[in-house]
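A single protein chain has been omitted; all remaining protein chains appear in their positions.
Entry: chain A
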């Protein structure tokens, strides 16, 4: 059942693995878990799904022992729904903390203890299941017929509430081991406080005890088969309904005049040649701010204010005892102790324009990493929480990959191909403006740039880029309006390799993340041309929508790509940074949800207003 169980320290040494379950794991699930989940501050989820190359799908569950710095991980096949895993992990944690010794590195006696715990956990799960079955068997007989049609309706209703992934898992579990489901079908909720996705999926299938009461297991199987097919078709019909609506877009008619059929392209063919009428001096406005150092002031004064604020916001829980405990330093941190400090921190983050969901997840992750830790002497809970949050923020905002674009450009230059950067984003965030700024910066480092006008929808987009190209004196590739952007980009790249440009900057039209045909077009552009860098342009003024934008963009790019390794968003360009004073939370939301680093920050509307993100100053501002 279980594939593997591990206990390891936070420093990386494996202390114990279960020797009975010695199955070789395919891929490297533990390392992936650490890199993409625990280090990304998503440790509060509790569950991680891993798809190994070679069609093996695992689910990983974990728990921490923060005081000793240990991590307990259980791995099992995703198609199984083992509900005793959480309990087993907690029991293991308890037992192991008794025998743990920092000096020892081999814990063979734990094998015996583990075998006992495993049997106990399995036995308890069996009992639970039997109880549920016995409880359900009596009242179900009378209600069979009536339950039929209403169940289908309730099933669909229940399922619509769940996320899309559950629907996916329901359909693929249908084919597999139905006998197991008959056995484990009633095993979901009751005593176990799991809250995992598996149990929710199970509830959806069997319709959850509170919703429909008891029912026959055989009936359930038939209904499940019918219901899932119906639901899948319902989902498909929903999306197909949206599509025909969007495809047919009638021109708006204002007043009584008949709609004019003439094209709305007013570009003057005369202006396309050479310099045009106006004599334009090449723009040279000094050094881009990318190359200037930022001076970060010392933090000593701010700490005092933080401490006072923290003292006021934390709940007074018996002043005398808490004072004593903080001095003696023996109290173990409980979740209830952390709650008030975390809530205050979460509110503070939200006033700095961090998306609500992100702030919540971050606080949970910090709580997970602090629970069970001993409070150091002479420290208050609020300062411990603050320190942990600061470290977490620093970790999230530190880029995972190199943001040295110049190095990548040089590498591409050696290979003889142009380096292609595509700017994507929703409407009005500043793609074209910041594209020009990036071009200016690259020009200052003696790199030849070419612009590609793939925004063929918005009136004036091509002229805008043409003006920038004229001012910067760089070539621009454009094909006018109402052409397929993917083809324009492809031809632009070919042109760039012909005239030996180092970098091609591709401007695309702004689009909402919910707009299916436009996202499909974007995905086509990216797949066809395989750019070196996909830069998502987001404005710093955005609030909770940042989470939605980025996650939907990434999802659409992943879903609609033809190859298994889809190109996702590689970097973020944060714009309009000068309009927010200290409400810098959008940077955090965007980085957290996408995992991509912030490569540039646009802080004004002239060519030199492009900076690098200073991680320490952002963290300081967020926690001020």
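A few points about this structure:
The definition used in the following text is that contacts are C-beta pairs under 8 Å (C-beta built on N, C-alpha and C of every residue); 3 or more make two chains touch, one makes a residue touch a chain; residues count from 1.
As a working rule, contacts and distances are computed from a predicted model.
One chain of the complex is hidden; its UniProt record names it "Signal recognition particle receptor subunit beta", one of "Exosome non-catalytic core subunit rrp40", "Queuine tRNA-ribosyltransferase accessory subunit 2", "Metaxin" or "Signal recognition particle receptor subunit beta".
Of the candidate positions A:130, A:401, A:458 or A:624, contact with the hidden chain is made by A:401.
Looking at chain A, the residues touching the absent chain are 6, 8, 10-17, 30-31, 34-35, 38-40, 69, 105-106, 287, 291-294, 394-396, 398-402, 404, 406-407, 410-411, 444-446, 612, 614.
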